[in-house]
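Sharing a structure here in structure tokens format.
With one protein chain withheld, the remaining protein chains of the complex are depicted in position.
Showing chain A:
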């Protein structure tokens, strides 16, 4: 019965002050939009990190060098110098040849560095120049798009050949076919024998396609020298055997380096571990973003209270008239509460539209991923904000004494 009329009064009240209502709505709009968009960005960056890690290769284990469990001071005091031994090709060959690691399928030694590459005046910095064996390609999930990979023969003969990623192709060659051309890597001429299929994902600082693969021997000859390997890439037979493979590799390496678990001079990382670390990092990131957005939503809510307080003060006389005509307290309360809720719900709905629209754009290489529950949450919160933040001014209006309200100037 009366509810519809009260709703109409509320609408009329909002329309009487379009600019003000619009600006208040904007406050909520920004809050809700920010919640949705920032959570989507957080989610998107999480997804990007995960995609990046899985693009490294499935079932990938990485053996890297690590200082021993004792610090230098402690080590020198006791006189037992803890020597950080190198990762060597011999280690890689041991892992490949041993029959004590049945869960390991492929092993590739890796020496990597970054260097400047030039081709006929074009120059680019390749983040990752990977010197390795051909076996590295399946481990790192790389496939050859054009030309061919380098071969074991190339490794044995120290041939200066290279397979380049798509970013390098674009940066150095543009539209020219790179196969068979010679580029300078750190001043040394390499012949391009193939290109890698694009992996995508990542961003400017972490582009998986800004890569060049070359024979280990050649890279050691011309770029990294013959120190330690950067890492040994190991592929487990399948995802389920990754943990078993990690244990086997660890025990083989302990034996080969004559160390105990306490003084390990290497570490074996497993993709699953990386994934969970990355997941928890992005989780924190998302929570932070959401907190910032929630604060802006709160500020929007305070804007609603503020504007409704002004409205009630301005319209005290109107409230007096309505009361003199027999408006019950509930009708006045309802009218102003509906005004506040309308402000915030309309702002919330527009904020959802803005947030969803905004998340279609890529933000610094991160493709936002919408979280449906965040949309529901943000919209719900905006409605609740209207109720909570509108109830103070609405109550104030409803409690006015008719004669005092009428006397108000």
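As a convention for this text, a residue touches a chain if its C-beta (ideal position, glycine included) is under 8 Å from a C-beta of that chain, and two chains touch if they have at least 3 such contacts; residues count from 1.
Criterion: contacts and distances are computed from a predicted model.
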*Would you mind picking the UniProt name of the chain not drawn here, from "GMC family oxidoreductase", "Thiosulfate dehydrogenase", "ABC transporter ATP-binding protein" or "Phenylphosphate carboxylase subunit gamma"?*
"ABC transporter ATP-binding protein"
_Touching the hidden chain in the complete assembly: which of A:121, A:180, A:326 or A:372 does that?_
A:326
*Which residue numbers on chain A touch the omitted chain?*
1-2, 5, 12, 16, 317-318, 320-329, 331, 401-403, 406
